[in-house]
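Here the complex is missing one protein chain, while the rest keep their positions.
Chain IDs A and B follow the sequence of writing; residue 1 opens each chain.
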Amino acid sequence: MQTLFTILIDGLSYAAWLFIVALGLTLVFGVLKILNMAHGSFYALGAYAAASFVSWGASMKMAPAFSIVAMLLAAVAVAAILAPLTERGLMRFFYGRDEVLLVLVTYALFLILEDVTKLIWGANPYYVSEPYSLFGNIDIGSQTYVGYDFALVALAVIVGLAVWWGLNRTRHGKIVLAVIHSAEVAASMGINVSRVYMLAFTVGIFLAGIGGAFTAPMISVQPGVSVGVIIISFAVVIIGGLGSIEGAAIGALIVGLARSLAVHMAPVAELFSIYIVMALVLMFRPEGLFQRIQARKI
Amino acid sequence: MSGTPMLRARGVGIRFGAVVAAADINIEIMAGERVSLIGSNGAGKTTFVNMITGYLKPDAGQIELAGRDITPLEPRTITRLGVARSFQIPQLFDELSVLENMLVATACHDNRLSFWEAARRPAAIDRADALLRRFRLDEHRARRVAELPGGVRKLLDIAMAMTGQPKLLLLDEPTSGVSADEKFPMMDIIMGALGHETSAGKMTVLFVEHDMDIVERYADRVVAFYSGRIIADGVPKVALATDDVRRYVTGELVQ
Partner (left out) sequence: MIGMLFTVVLVLAGLLMPKWLTFLVTMAAAQGLVSLGILLLMRGGVVSFGQGMVFALGGYAAALGYSRLGLTDALGLTLLGGVTAMLVAAPFAPMLARYRGIFFAMLTLALSMVIYGLLMKIELMGGSDGFNIGRPTLLGQTLSDARVGYVMYSLTIVTAGVMALLSRVYFDSTRGLLTVAVRDNELRVEYLGGSVRQAMMINFILAAFAGGMGGALVVMSLGHIDPNFSYWTTSGEFVFVAILAGWQSVLAVFLASTVLEVVRSFSSSYFPNTWQLALGLFLLFVIRFLTRGIGSLWIKENRR
(Lines give C-alpha, C1' and ligand atoms only; values in the text may rest on other atoms or scores of the structure.)
Protein backbone atom coordinates (compact mmCIF):
# COMPACT_ATOMS: atom_id res chain seq x y z
CA MET A 1 0.00 0.00 0.00
CA GLN A 2 2.81 2.35 0.95
CA THR A 3 4.69 1.52 -2.24
CA LEU A 4 1.59 2.21 -4.28
CA PHE A 5 1.31 5.62 -2.73
CA THR A 6 4.99 6.29 -3.36
CA ILE A 7 4.58 5.26 -6.97
CA LEU A 8 1.60 7.56 -7.21
CA ILE A 9 3.35 10.58 -5.74
CA ASP A 10 6.44 9.93 -7.80
CA GLY A 11 4.39 9.58 -10.94
CA LEU A 12 2.32 12.67 -10.19
CA SER A 13 5.24 14.96 -9.53
CA TYR A 14 6.96 13.72 -12.67
CA ALA A 15 3.73 14.19 -14.58
CA ALA A 16 3.38 17.68 -13.13
CA TRP A 17 6.44 19.26 -14.70
CA LEU A 18 6.00 17.14 -17.80
CA PHE A 19 2.49 18.49 -18.23
CA ILE A 20 3.65 22.09 -17.98
CA VAL A 21 6.37 21.53 -20.56
CA ALA A 22 4.20 19.45 -22.89
CA LEU A 23 1.43 22.02 -22.67
CA GLY A 24 3.77 24.60 -24.14
CA LEU A 25 4.76 22.24 -26.92
CA THR A 26 1.21 21.27 -27.78
CA LEU A 27 0.04 24.89 -27.78
CA VAL A 28 2.73 25.94 -30.21
CA PHE A 29 1.80 23.05 -32.47
CA GLY A 30 -1.90 23.79 -32.22
CA VAL A 31 -1.49 27.41 -33.22
CA LEU A 32 1.51 27.40 -35.53
CA LYS A 33 1.51 23.77 -36.67
CA ILE A 34 5.15 23.60 -35.69
CA LEU A 35 6.46 20.66 -33.69
CA ASN A 36 9.23 22.47 -31.88
CA MET A 37 12.31 20.33 -31.46
CA ALA A 38 13.98 23.14 -29.55
CA HIS A 39 11.31 23.10 -26.86
CA GLY A 40 13.62 21.19 -24.54
CA SER A 41 16.26 23.85 -25.08
CA PHE A 42 13.88 26.48 -23.72
CA TYR A 43 13.32 24.20 -20.77
CA ALA A 44 17.07 24.03 -20.22
CA LEU A 45 17.39 27.79 -20.54
CA GLY A 46 14.67 28.18 -17.94
CA ALA A 47 16.61 25.90 -15.63
CA TYR A 48 19.89 27.72 -16.19
CA ALA A 49 18.27 31.11 -15.76
CA ALA A 50 16.66 29.90 -12.56
CA ALA A 51 20.04 28.73 -11.31
CA SER A 52 21.49 32.15 -11.98
CA PHE A 53 18.62 34.13 -10.53
CA VAL A 54 18.36 31.99 -7.42
CA SER A 55 22.06 32.19 -6.69
CA TRP A 56 21.95 35.94 -7.30
CA GLY A 57 19.12 36.11 -4.79
CA ALA A 58 21.16 34.08 -2.33
CA SER A 59 24.16 36.33 -2.82
CA MET A 60 21.91 39.32 -2.09
CA LYS A 61 20.96 37.64 1.17
CA MET A 62 17.32 37.48 0.16
CA ALA A 63 14.87 35.34 2.07
CA PRO A 64 14.73 31.74 0.87
CA ALA A 65 11.19 32.30 -0.29
CA PHE A 66 12.55 34.73 -2.84
CA SER A 67 13.86 31.77 -4.78
CA ILE A 68 10.31 31.06 -5.92
CA VAL A 69 10.08 34.55 -7.32
CA ALA A 70 13.51 34.11 -8.85
CA MET A 71 12.42 30.98 -10.68
CA LEU A 72 9.33 32.68 -11.97
CA LEU A 73 11.37 35.64 -13.14
CA ALA A 74 13.76 33.28 -14.87
CA ALA A 75 10.92 31.82 -16.95
CA VAL A 76 9.62 35.30 -17.74
CA ALA A 77 13.06 36.45 -18.80
CA VAL A 78 13.58 33.46 -21.08
CA ALA A 79 10.21 33.93 -22.74
CA ALA A 80 10.53 37.69 -23.03
CA ILE A 81 13.93 37.53 -24.67
CA LEU A 82 13.65 34.40 -26.78
CA ALA A 83 10.08 34.43 -28.02
CA PRO A 84 10.38 37.55 -30.16
CA LEU A 85 13.87 36.52 -31.31
CA THR A 86 12.76 33.05 -32.31
CA GLU A 87 9.40 33.86 -33.81
CA ARG A 88 10.23 37.11 -35.55
CA GLY A 89 13.89 36.45 -36.13
CA LEU A 90 13.73 32.90 -37.33
CA MET A 91 10.51 30.98 -37.68
CA ARG A 92 8.61 33.47 -39.77
CA PHE A 93 11.05 33.01 -42.64
CA PHE A 94 9.86 29.45 -42.94
CA TYR A 95 6.11 29.73 -42.49
CA GLY A 96 4.06 27.94 -45.09
CA ARG A 97 6.69 25.36 -45.81
CA ASP A 98 6.41 21.65 -45.28
CA GLU A 99 5.62 20.64 -41.70
CA VAL A 100 8.59 18.30 -41.50
CA LEU A 101 10.86 21.01 -42.84
CA LEU A 102 9.70 23.25 -40.01
CA VAL A 103 10.64 20.53 -37.53
CA LEU A 104 14.10 20.51 -39.09
CA VAL A 105 14.34 24.27 -38.66
CA THR A 106 13.59 23.80 -34.97
CA TYR A 107 16.20 21.04 -34.90
CA ALA A 108 18.74 23.57 -36.19
CA LEU A 109 17.55 25.95 -33.48
CA PHE A 110 18.09 23.20 -30.92
CA LEU A 111 21.68 22.76 -32.10
CA ILE A 112 22.24 26.50 -31.90
CA LEU A 113 20.75 26.86 -28.45
CA GLU A 114 22.79 23.95 -27.10
CA ASP A 115 25.94 25.91 -27.78
CA VAL A 116 24.48 29.26 -26.78
CA THR A 117 23.72 27.74 -23.38
CA LYS A 118 27.26 26.43 -23.13
CA LEU A 119 28.70 29.77 -24.15
CA ILE A 120 26.77 31.64 -21.48
CA TRP A 121 26.91 29.20 -18.60
CA GLY A 122 29.80 26.92 -19.42
CA ALA A 123 29.84 23.15 -19.35
CA ASN A 124 29.88 22.59 -15.60
CA PRO A 125 26.72 21.59 -13.80
CA TYR A 126 24.74 23.99 -11.64
CA TYR A 127 22.83 23.08 -8.54
CA VAL A 128 19.85 25.00 -7.29
CA SER A 129 19.18 23.43 -3.96
CA GLU A 130 17.60 26.21 -1.89
CA PRO A 131 14.05 25.98 -3.18
CA TYR A 132 13.92 22.23 -2.79
CA SER A 133 13.91 22.34 0.98
CA LEU A 134 11.55 25.28 1.10
CA PHE A 135 8.50 23.12 1.43
CA GLY A 136 10.00 20.84 3.99
CA ASN A 137 9.11 17.21 4.32
CA ILE A 138 5.78 15.58 4.75
CA ASP A 139 5.32 12.33 6.58
CA ILE A 140 2.61 10.08 5.28
CA GLY A 141 2.46 6.73 6.90
CA SER A 142 5.96 5.43 7.38
CA GLN A 143 7.39 7.29 4.38
CA THR A 144 8.74 10.78 4.20
CA TYR A 145 7.90 12.74 1.12
CA VAL A 146 9.44 15.94 -0.08
CA GLY A 147 6.99 18.82 0.05
CA TYR A 148 8.40 20.20 -3.17
CA ASP A 149 6.88 17.34 -5.13
CA PHE A 150 3.43 18.29 -3.93
CA ALA A 151 4.13 21.93 -4.68
CA LEU A 152 4.95 20.96 -8.24
CA VAL A 153 1.65 19.17 -8.62
CA ALA A 154 -0.12 22.25 -7.29
CA LEU A 155 1.79 24.39 -9.77
CA ALA A 156 0.79 22.12 -12.63
CA VAL A 157 -2.86 22.35 -11.67
CA ILE A 158 -2.67 26.14 -11.45
CA VAL A 159 -0.94 26.39 -14.81
CA GLY A 160 -3.37 24.02 -16.44
CA LEU A 161 -6.37 25.87 -15.14
CA ALA A 162 -4.88 29.22 -16.07
CA VAL A 163 -4.24 28.16 -19.65
CA TRP A 164 -7.64 26.54 -19.94
CA TRP A 165 -9.36 29.61 -18.58
CA GLY A 166 -7.24 31.87 -20.76
CA LEU A 167 -8.18 29.97 -23.89
CA ASN A 168 -11.83 29.30 -23.22
CA ARG A 169 -13.01 32.21 -21.15
CA THR A 170 -11.19 35.25 -22.40
CA ARG A 171 -11.65 37.11 -25.64
CA HIS A 172 -8.01 36.72 -26.54
CA GLY A 173 -8.33 33.04 -25.92
CA LYS A 174 -11.23 32.73 -28.30
CA ILE A 175 -9.15 34.45 -30.94
CA VAL A 176 -6.36 31.97 -30.36
CA LEU A 177 -8.83 29.11 -30.65
CA ALA A 178 -10.00 30.53 -33.95
CA VAL A 179 -6.47 30.56 -35.27
CA ILE A 180 -5.95 27.00 -34.03
CA HIS A 181 -8.98 25.98 -36.00
CA SER A 182 -7.95 27.74 -39.18
CA ALA A 183 -5.39 30.48 -39.54
CA GLU A 184 -6.63 31.27 -43.02
CA VAL A 185 -10.22 31.79 -42.02
CA ALA A 186 -9.16 33.73 -38.95
CA ALA A 187 -7.03 36.04 -41.07
CA SER A 188 -9.85 36.64 -43.49
CA MET A 189 -11.99 37.65 -40.52
CA GLY A 190 -9.55 40.37 -39.62
CA ILE A 191 -7.64 38.63 -36.87
CA ASN A 192 -4.01 39.60 -36.63
CA VAL A 193 -2.69 36.08 -37.02
CA SER A 194 0.88 37.26 -36.77
CA ARG A 195 0.25 38.60 -33.29
CA VAL A 196 -1.46 35.39 -32.25
CA TYR A 197 1.55 33.42 -33.45
CA MET A 198 3.78 35.60 -31.32
CA LEU A 199 1.51 35.19 -28.33
CA ALA A 200 1.39 31.43 -28.70
CA PHE A 201 5.14 31.20 -29.05
CA THR A 202 5.66 33.37 -26.01
CA VAL A 203 3.31 31.33 -23.88
CA GLY A 204 4.85 28.12 -25.19
CA ILE A 205 8.37 29.18 -24.34
CA PHE A 206 7.22 30.58 -21.01
CA LEU A 207 5.71 27.23 -20.10
CA ALA A 208 8.89 25.41 -21.09
CA GLY A 209 10.83 27.94 -19.05
CA ILE A 210 8.58 27.41 -16.02
CA GLY A 211 9.01 23.67 -16.36
CA GLY A 212 12.77 24.09 -16.48
CA ALA A 213 12.98 26.69 -13.74
CA PHE A 214 10.88 24.77 -11.26
CA THR A 215 12.53 21.41 -11.87
CA ALA A 216 16.01 22.93 -11.65
CA PRO A 217 16.16 22.20 -7.91
CA MET A 218 15.61 18.50 -8.64
CA ILE A 219 18.26 17.98 -11.24
CA SER A 220 21.81 18.95 -11.97
CA VAL A 221 21.55 21.64 -14.58
CA GLN A 222 24.07 20.81 -17.25
CA PRO A 223 24.45 20.57 -21.03
CA GLY A 224 22.38 17.76 -22.43
CA VAL A 225 19.39 18.31 -20.16
CA SER A 226 17.35 19.48 -23.12
CA VAL A 227 17.94 16.31 -25.09
CA GLY A 228 16.01 14.01 -22.78
CA VAL A 229 13.23 16.52 -22.22
CA ILE A 230 12.52 17.02 -25.91
CA ILE A 231 11.99 13.39 -26.60
CA ILE A 232 9.79 12.73 -23.63
CA SER A 233 7.69 15.82 -24.33
CA PHE A 234 7.16 14.51 -27.84
CA ALA A 235 5.95 11.23 -26.39
CA VAL A 236 3.45 13.02 -24.13
CA VAL A 237 2.14 15.24 -26.88
CA ILE A 238 1.76 12.40 -29.36
CA ILE A 239 0.02 10.21 -26.80
CA GLY A 240 -2.31 12.96 -25.71
CA GLY A 241 -2.92 14.35 -29.15
CA LEU A 242 -1.22 17.26 -30.86
CA GLY A 243 -2.84 20.56 -30.00
CA SER A 244 -4.96 19.35 -27.11
CA ILE A 245 -4.69 20.69 -23.53
CA GLU A 246 -6.55 17.75 -22.02
CA GLY A 247 -4.31 15.52 -24.09
CA ALA A 248 -1.20 17.07 -22.60
CA ALA A 249 -2.59 16.46 -19.12
CA ILE A 250 -3.64 12.87 -19.74
CA GLY A 251 -0.49 12.15 -21.73
CA ALA A 252 1.67 13.53 -18.94
CA LEU A 253 -0.19 11.46 -16.38
CA ILE A 254 0.17 8.30 -18.43
CA VAL A 255 3.86 8.85 -19.05
CA GLY A 256 4.54 9.94 -15.47
CA LEU A 257 2.75 7.00 -13.94
CA ALA A 258 4.12 4.51 -16.45
CA ARG A 259 7.62 5.66 -15.74
CA SER A 260 7.05 5.60 -12.01
CA LEU A 261 5.61 2.09 -12.19
CA ALA A 262 8.55 0.92 -14.27
CA VAL A 263 11.15 2.51 -12.02
CA HIS A 264 9.72 0.98 -8.90
CA MET A 265 8.58 -2.37 -10.18
CA ALA A 266 10.33 -3.23 -13.42
CA PRO A 267 13.42 -1.10 -13.92
CA VAL A 268 14.18 -2.88 -17.18
CA ALA A 269 11.16 -1.26 -18.75
CA GLU A 270 11.89 2.21 -17.49
CA LEU A 271 13.23 3.74 -20.63
CA PHE A 272 11.36 2.09 -23.39
CA SER A 273 7.96 1.73 -21.73
CA ILE A 274 7.20 5.32 -22.63
CA TYR A 275 8.27 4.94 -26.22
CA ILE A 276 6.34 1.72 -26.63
CA VAL A 277 3.21 3.57 -25.55
CA MET A 278 4.11 6.34 -27.99
CA ALA A 279 4.61 3.85 -30.81
CA LEU A 280 1.40 2.00 -29.96
CA VAL A 281 -0.60 5.21 -29.94
CA LEU A 282 0.87 6.15 -33.31
CA MET A 283 0.01 2.74 -34.68
CA PHE A 284 -3.52 2.46 -33.44
CA ARG A 285 -4.76 5.95 -32.74
CA PRO A 286 -2.33 8.37 -34.36
CA GLU A 287 -4.35 11.46 -33.55
CA GLY A 288 -3.67 10.75 -29.92
CA LEU A 289 -6.18 10.13 -27.24
CA PHE A 290 -7.80 13.53 -27.70
CA GLN A 291 -8.38 14.25 -31.36
CA ARG A 292 -7.49 17.67 -32.52
CA ILE A 293 -5.38 17.13 -35.63
CA GLN A 294 -6.12 14.53 -38.24
CA ALA A 295 -3.31 12.07 -38.73
CA ARG A 296 -1.73 12.12 -42.15
CA LYS A 297 -2.16 8.51 -42.88
CA ILE A 298 -3.25 6.67 -45.99
CA MET B 1 -24.65 -7.59 -82.01
CA SER B 2 -25.26 -9.36 -78.77
CA GLY B 3 -22.63 -10.44 -76.40
CA THR B 4 -21.41 -9.73 -72.91
CA PRO B 5 -21.72 -6.03 -72.20
CA MET B 6 -18.44 -4.30 -71.43
CA LEU B 7 -20.06 -2.68 -68.44
CA ARG B 8 -23.17 -3.70 -66.61
CA ALA B 9 -24.65 -2.16 -63.52
CA ARG B 10 -27.48 -3.97 -61.78
CA GLY B 11 -29.54 -2.29 -59.12
CA VAL B 12 -26.63 -0.19 -57.97
CA GLY B 13 -27.25 2.23 -55.16
CA ILE B 14 -25.30 4.13 -52.55
CA ARG B 15 -26.13 6.57 -49.81
CA PHE B 16 -24.09 8.84 -47.62
CA GLY B 17 -25.98 9.13 -44.41
CA ALA B 18 -29.36 10.51 -45.34
CA VAL B 19 -28.31 11.49 -48.83
CA VAL B 20 -29.16 9.04 -51.59
CA ALA B 21 -26.37 9.60 -54.06
CA ALA B 22 -27.43 6.79 -56.38
CA ALA B 23 -30.39 4.46 -56.49
CA ASP B 24 -31.54 1.64 -58.73
CA ILE B 25 -28.94 2.20 -61.41
CA ASN B 26 -29.38 -0.33 -64.18
CA ILE B 27 -27.34 0.03 -67.30
CA GLU B 28 -25.68 -2.06 -69.99
CA ILE B 29 -22.95 -0.66 -72.15
CA MET B 30 -21.55 -2.68 -75.04
CA ALA B 31 -17.95 -2.64 -76.19
CA GLY B 32 -17.07 0.28 -78.39
CA GLU B 33 -19.91 2.53 -77.35
CA ARG B 34 -19.32 6.23 -76.78
CA VAL B 35 -21.59 7.11 -73.90
CA SER B 36 -22.06 10.50 -72.33
CA LEU B 37 -23.26 10.82 -68.75
CA ILE B 38 -25.17 14.02 -68.18
CA GLY B 39 -26.97 15.60 -65.28
CA SER B 40 -26.72 18.59 -63.02
CA ASN B 41 -24.20 18.76 -60.22
CA GLY B 42 -24.89 16.25 -57.50
CA ALA B 43 -27.07 14.15 -59.77
CA GLY B 44 -24.90 11.10 -59.31
CA LYS B 45 -22.71 10.95 -62.41
CA THR B 46 -19.35 11.21 -60.67
CA THR B 47 -20.56 8.96 -57.89
CA PHE B 48 -21.36 6.35 -60.51
CA VAL B 49 -17.91 6.73 -62.06
CA ASN B 50 -16.33 6.41 -58.61
CA MET B 51 -18.21 3.20 -58.03
CA ILE B 52 -17.04 1.74 -61.34
CA THR B 53 -13.42 2.51 -60.50
CA GLY B 54 -13.79 0.97 -57.07
CA TYR B 55 -13.11 4.17 -55.16
CA LEU B 56 -16.61 3.91 -53.67
CA LYS B 57 -18.37 0.69 -52.80
CA PRO B 58 -22.10 0.58 -53.57
CA ASP B 59 -24.50 -0.31 -50.79
CA ALA B 60 -26.63 -2.30 -53.20
CA GLY B 61 -26.30 -3.99 -56.55
CA GLN B 62 -23.39 -5.20 -58.67
CA ILE B 63 -21.10 -3.80 -61.28
CA GLU B 64 -19.68 -6.12 -63.92
CA LEU B 65 -16.82 -5.53 -66.29
CA ALA B 66 -16.99 -7.81 -69.33
CA GLY B 67 -19.03 -10.26 -67.31
CA ARG B 68 -16.81 -10.18 -64.23
CA ASP B 69 -18.09 -8.85 -60.94
CA ILE B 70 -15.84 -5.96 -59.97
CA THR B 71 -17.99 -4.55 -57.17
CA PRO B 72 -15.80 -5.66 -54.25
CA LEU B 73 -12.45 -5.07 -55.93
CA GLU B 74 -9.73 -2.52 -55.07
CA PRO B 75 -9.23 0.46 -57.41
CA ARG B 76 -5.81 -0.80 -58.34
CA THR B 77 -7.13 -4.23 -59.26
CA ILE B 78 -9.90 -2.71 -61.34
CA THR B 79 -7.31 -0.62 -63.18
CA ARG B 80 -5.38 -3.79 -63.90
CA LEU B 81 -8.49 -5.31 -65.43
CA GLY B 82 -8.60 -2.56 -68.01
CA VAL B 83 -10.43 0.40 -66.55
CA ALA B 84 -8.82 3.83 -66.71
CA ARG B 85 -10.07 7.22 -65.70
CA SER B 86 -9.23 10.84 -66.13
CA PHE B 87 -10.04 13.51 -63.57
CA GLN B 88 -12.07 16.67 -63.55
CA ILE B 89 -9.16 18.40 -61.84
CA PRO B 90 -6.15 16.92 -63.59
CA GLN B 91 -4.17 14.59 -61.35
CA LEU B 92 -0.62 14.88 -62.58
CA PHE B 93 2.92 14.66 -61.31
CA ASP B 94 3.57 18.36 -61.11
CA GLU B 95 7.28 18.24 -60.40
CA LEU B 96 8.02 15.90 -63.29
CA SER B 97 8.17 16.73 -66.98
CA VAL B 98 5.39 15.85 -69.40
CA LEU B 99 7.52 13.05 -70.80
CA GLU B 100 8.23 11.68 -67.35
CA ASN B 101 4.53 11.73 -66.54
CA MET B 102 3.93 9.54 -69.59
CA LEU B 103 6.82 7.26 -68.66
CA VAL B 104 5.31 6.68 -65.22
CA ALA B 105 1.91 6.03 -66.74
CA THR B 106 3.21 3.52 -69.26
CA ALA B 107 5.40 1.76 -66.69
CA CYS B 108 2.46 1.38 -64.31
CA HIS B 109 -0.05 0.30 -66.91
CA ASP B 110 2.35 -2.22 -68.41
CA ASN B 111 3.17 -3.39 -64.90
CA ARG B 112 6.72 -3.10 -66.04
CA LEU B 113 8.42 -1.98 -62.85
CA SER B 114 12.05 -2.81 -62.38
CA PHE B 115 14.82 -2.04 -59.94
CA TRP B 116 17.37 -1.60 -62.69
CA GLU B 117 15.73 -1.12 -66.06
CA ALA B 118 16.18 2.56 -66.84
CA ALA B 119 12.97 4.55 -66.90
CA ARG B 120 14.38 6.75 -69.62
CA ARG B 121 15.55 3.98 -71.94
CA PRO B 122 15.17 4.83 -75.65
CA ALA B 123 12.37 2.36 -76.33
CA ALA B 124 10.23 3.71 -73.52
CA ILE B 125 10.91 7.29 -74.53
CA ASP B 126 10.03 6.58 -78.15
CA ARG B 127 6.75 5.02 -77.12
CA ALA B 128 5.91 7.87 -74.77
CA ASP B 129 6.80 10.40 -77.46
CA ALA B 130 4.53 8.65 -79.95
CA LEU B 131 1.64 8.89 -77.51
CA LEU B 132 2.41 12.53 -76.81
CA ARG B 133 2.43 13.27 -80.54
CA ARG B 134 -1.01 11.75 -80.90
CA PHE B 135 -2.27 14.20 -78.31
CA ARG B 136 -0.34 17.15 -79.75
CA LEU B 137 1.57 17.32 -76.45
CA ASP B 138 5.01 16.60 -77.87
CA GLU B 139 5.99 20.25 -77.97
CA HIS B 140 5.68 20.35 -74.18
CA ARG B 141 7.52 17.12 -73.53
CA ALA B 142 10.38 18.61 -71.55
CA ARG B 143 8.40 21.12 -69.57
CA ARG B 144 7.60 20.78 -65.92
CA VAL B 145 3.91 19.99 -65.57
CA ALA B 146 3.33 22.58 -62.87
CA GLU B 147 4.08 25.28 -65.43
CA LEU B 148 1.56 24.10 -68.02
CA PRO B 149 -1.71 25.86 -68.86
CA GLY B 150 -5.03 24.25 -67.91
CA GLY B 151 -5.99 22.84 -71.30
CA VAL B 152 -2.66 21.10 -71.73
CA ARG B 153 -2.90 19.64 -68.24
CA LYS B 154 -6.32 18.19 -69.01
CA LEU B 155 -5.06 16.62 -72.21
CA LEU B 156 -2.09 15.11 -70.43
CA ASP B 157 -4.37 13.75 -67.74
CA ILE B 158 -6.45 11.98 -70.39
CA ALA B 159 -3.41 10.86 -72.37
CA MET B 160 -2.01 9.22 -69.27
CA ALA B 161 -5.24 7.36 -68.67
CA MET B 162 -5.11 6.01 -72.17
CA THR B 163 -1.57 4.66 -72.11
CA GLY B 164 -2.61 1.24 -70.90
CA GLN B 165 -5.00 0.76 -73.80
CA PRO B 166 -7.87 0.28 -71.39
CA LYS B 167 -11.01 -1.59 -72.33
CA LEU B 168 -13.10 1.01 -70.54
CA LEU B 169 -12.11 4.65 -70.42
CA LEU B 170 -13.87 6.98 -68.02
CA LEU B 171 -13.45 10.68 -68.68
CA ASP B 172 -14.64 12.98 -65.93
CA GLU B 173 -15.68 16.29 -67.52
CA PRO B 174 -12.92 16.29 -70.12
CA THR B 175 -13.67 19.80 -71.31
CA SER B 176 -14.42 21.52 -68.04
CA GLY B 177 -12.16 24.44 -67.33
CA VAL B 178 -11.21 24.56 -70.98
CA SER B 179 -12.04 27.74 -72.90
CA ALA B 180 -14.92 27.54 -75.38
CA ASP B 181 -12.74 27.81 -78.45
CA GLU B 182 -10.54 24.98 -77.26
CA LYS B 183 -13.27 22.50 -76.40
CA PHE B 184 -13.98 21.08 -79.84
CA PRO B 185 -10.37 20.87 -80.96
CA MET B 186 -9.55 19.11 -77.73
CA MET B 187 -12.35 16.56 -78.11
CA ASP B 188 -11.27 16.04 -81.73
CA ILE B 189 -7.79 15.18 -80.50
CA ILE B 190 -9.09 12.85 -77.83
CA MET B 191 -11.56 11.06 -80.08
CA GLY B 192 -9.00 10.94 -82.83
CA ALA B 193 -6.51 9.31 -80.49
CA LEU B 194 -9.15 6.80 -79.51
CA GLY B 195 -9.60 5.81 -83.11
CA HIS B 196 -6.07 4.43 -83.08
CA GLU B 197 -6.90 1.83 -80.48
CA THR B 198 -8.09 -0.78 -82.93
CA SER B 199 -5.89 -3.72 -82.08
CA ALA B 200 -8.22 -5.10 -79.43
CA GLY B 201 -11.40 -3.59 -80.81
CA LYS B 202 -12.82 -0.20 -80.06
CA MET B 203 -12.35 1.27 -76.64
CA THR B 204 -15.50 1.83 -74.67
CA VAL B 205 -15.72 5.41 -73.49
CA LEU B 206 -17.87 6.96 -70.80
CA PHE B 207 -17.57 10.67 -70.47
CA VAL B 208 -19.23 12.98 -68.02
CA GLU B 209 -20.18 16.21 -69.75
CA HIS B 210 -22.11 19.39 -69.12
CA ASP B 211 -21.72 20.91 -72.55
CA MET B 212 -24.62 19.64 -74.71
CA ASP B 213 -22.92 20.60 -77.96
CA ILE B 214 -20.05 18.30 -77.09
CA VAL B 215 -22.51 15.61 -76.12
CA GLU B 216 -24.44 15.82 -79.36
CA ARG B 217 -21.31 15.78 -81.46
CA TYR B 218 -19.29 13.02 -79.82
CA ALA B 219 -21.65 10.66 -78.03
CA ASP B 220 -23.42 7.64 -79.54
CA ARG B 221 -25.59 7.44 -76.51
CA VAL B 222 -26.66 9.62 -73.63
CA VAL B 223 -27.48 8.55 -70.08
CA ALA B 224 -29.05 11.26 -67.96
CA PHE B 225 -28.93 11.33 -64.18
CA TYR B 226 -31.13 13.16 -61.75
CA SER B 227 -31.19 12.82 -58.00
CA GLY B 228 -29.21 9.60 -58.16
CA ARG B 229 -31.40 7.91 -60.73
CA ILE B 230 -31.27 7.44 -64.47
CA ILE B 231 -33.99 9.45 -66.11
CA ALA B 232 -33.11 8.91 -69.74
CA ASP B 233 -31.03 6.54 -71.81
CA GLY B 234 -30.77 6.63 -75.56
CA VAL B 235 -29.31 8.28 -78.63
CA PRO B 236 -28.61 11.98 -78.08
CA LYS B 237 -31.36 13.22 -80.40
CA VAL B 238 -33.99 11.29 -78.50
CA ALA B 239 -32.67 11.45 -74.95
CA LEU B 240 -32.01 15.18 -75.02
CA ALA B 241 -35.53 15.82 -76.24
CA THR B 242 -37.31 14.02 -73.38
CA ASP B 243 -39.20 16.22 -70.96
CA ASP B 244 -37.34 14.94 -67.94
CA VAL B 245 -33.97 15.77 -69.42
CA ARG B 246 -35.17 19.15 -70.59
CA ARG B 247 -36.51 19.85 -67.15
CA TYR B 248 -33.78 18.51 -64.91
CA VAL B 249 -30.63 18.68 -66.95
CA THR B 250 -30.57 21.19 -69.78
CA GLY B 251 -32.94 23.61 -68.12
CA GLU B 252 -34.93 24.20 -71.26
CA LEU B 253 -38.16 23.38 -69.52
CA VAL B 254 -38.69 25.50 -66.46
CA GLN B 255 -39.62 23.42 -63.43
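Just so it is clear, a residue touches a chain if its C-beta (ideal position, glycine included) is under 8 Å from a C-beta of that chain, and two chains touch if they have at least 3 such contacts.
As the structure is a prediction and not an experimental result, all values here were calculated from the model.
With respect to the chain omitted from the figure, which of A:I138, A:I231 or A:L257 is a touching residue?
A:I231
Looking at B:C108, B:I125 or B:M212, which residue reaches the missing chain?
Counting the whole complex, the residue in contact with the absent chain is B:C108.
Can you name the residues of subunit A that touch the chain not displayed here?
Residues touching the hidden chain, for subunit A, are 35, 90, 93-94, 98-101, 103-105, 107-112, 114-116, 118-119, 123, 227, 230-231, 234-235, 238, 242, 267-276, 278-279, 282-283, 286, 295-298.
Considering the whole complex, not just the chains shown, which residues of subunit B touch the missing one?
So the residues of subunit B touching the missing chain come out as 53, 75-76, 79-80, 84-85, 91-97, 100, 103-105, 107-109, 111-120, 144, 160-161, 164.
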